[in-house]
Structure formats: C-alpha cells, structure tokens
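Structure, as structure tokens:
Omission of a single protein chain aside, the complex is shown with its protein chains in their original locations.
Now for chain A:
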Amino acid sequence: MKLDYLDQLESEAIHIMREVAGQFERPALLFSGGKDSITLVHLALKAFRPGKFPFPLVHIDTGHNFQEALDYRDAMAERIGEKLIVRYVEDTIREKKLKEPTGRNATRNGLQTFTLLDTIEEFEFDACIGGARRDEEKARAKERVFSVRDEFGSWDPKRQRPELWNLYNGRIHKGENVRVFPISNWTELDVWNYIRREKIQLPSIYFAHDRELLIRDGKLMATAGGVIKPEADDQRVTRRVRFRTVGDISCTAASESTAETLDAVIDEIQATRISERGETRMDDQLSEAAMEDRKKGGYF
C-alpha cells in the first residue's frame, strides 16, 4: 500500500497538530478565514474529531479585513462548535497609543505583531499553530516546523534547534512560545488540490466576481471598506477578479480572473508564472529581507 503525496502531507500535518495537543498546556490555532488557515481547521477536524479541539481558534483582526473572510470565520466557528477568540489591532493602537503608519501604502499588517504578542500574553499561550508554508517566501523556507520564539516573539534564524525525523521538541521556558507550522511542506498548489479533494468550502472572494478596484503601481487593490485612500493618480475600475491570498486589504492585491470554480482556479494557478506572494502581497516587496525582518520582530 503506497500513499499518494497528498495523503502523506495530510498525515504529516495531523501528526504535527497532535504533537501540539500532546506537548503543550495552552495552545491556540491562528485562524483568519484565509485558505491556509481553513485548511488547518479541516486538518484539526481530522486530527481530533469526535473530540473537541484542544485549542481555541484565535484571530488577530486588523480592522482591515475582507468582510467575506470575517463572515466565513464566524460561520465556521459556529458550525464546528469551537471557541473563537478575536482580538483587534484597533484596541492595541488605542491602549498602547501606537502610531499608525500613514501615507500612500500604509498598512496595519506590521502592527498585528503587537496584538498577537499581547494576546499570547493574555491567554498564556505556549504554542500557536499557523498556516505558513515554506514555499511562500525565502525566509520561511528556512524555518523549523516547531519554531521557538523568545518572549518578544522573536525568531533567531541562526540559532534554530535541530529537528530530526518526526520527533518534535516543544520544551520551552516560561514566557517563550512555539510557532508551529503543520503545512510547512505544502505548496500553494498542494493546498488547492487538497481543498478540491476534500471539498472544502472557501469564502466567495477566492472565486471570480466583479469588484470595484483601484489600479495602483500596476496592482489591483480593493476599495472595500475605504481602507485604501484613493489618490489622484489611482485609476478607479471595475474588473472581474479573484483573490489568490486573503490578507489585510491594505496589502493584498486581486488577480484578474474568470475562474468561478475550483477546477478553473487550479488551472489558472498552474498556468501562472508568478508566485503567490509576488502577485498579491505588497508587504513582502518593501525590501529584500522584509519577511525575515518581520519574523525577527515577532511576526508569524
């Protein structure tokens, strides 16, 4: 009996989630309503049903999220009957008197880290499961499955623990926490193929729809929620688009598309010559080591 590669990846991810359940006192699963974290929830159902999840779902809401993703998030938590904790970047900004980035491509994405670290402290989470994949970005390609962070959430790429076979070491000191990435070894296409195979429902914005957008620096940015303030040289258009990733509105671009079904989306992704983050994420393109620097600062 030989397992297909999707079965192998699924089994590896379930194994990692159960290691979290077995090794930590107070874990959490970070859930945003995006396709990777939706995949995580599906894997958690496979790992723990008919039992309850040994962790709550946690969302750090920037206040600049797509309504479709938020609705999906709430409906999902309701449907599966698991606890959802939401913490707002807005509140952190007010309480800590943080200075919000301003100007043309201002984004709250970076401020998420403050709220995340506060939330970890508030609930004393010792492990946070996230949907990051190594194929997304060159710094992520280097990170362990169990990534130990100090009390500032900081990743030290030069001092990662050895991680052998399928033996994960989650022992930490008080104050430290571990970021755990069960789908580390999945590619974007693996996630899509898995979603198709498992018939997982996604928020509607992952499929082609007509939308009002601004063309800025060649990218199609959503006008939804008035998050992005139009400027004189931004062209206002209506296009048929879908989102390839769903992140903060301020830094997630849409892709022109006619794909209304999963099959069609997968065909388009297979044909594209541009990477997921390259096409859609503005925040990685600020500098050469943008992701590495954010991770050192406590980001996912």
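We take it that contacts are C-beta pairs under 8 Å (C-beta built on N, C-alpha and C of every residue); 3 or more make two chains touch, one makes a residue touch a chain; residues count from 1.
Just so we're on the same page, contacts and distances are computed from a predicted model.
The protein name that UniProt records for the chain not on display, among "NifU family SUF system FeS assembly protein", "ABC transporter permease", "sulfate adenylyltransferase" or "ATP-binding cassette domain-containing protein", is "sulfate adenylyltransferase". The residue touching the chain not shown here, chosen from A:157, A:175 or A:230, is A:157. Against the chain not shown here, chain A presents residues 1-5, 7-8, 10-12, 14-15, 18-19, 21-22, 45-52, 54, 134-135, 137-139, 141-142, 144, 157-158, 160-167, 169, 171-173, 184-185, 187, 272-275, 278-279, 288-289, 292.
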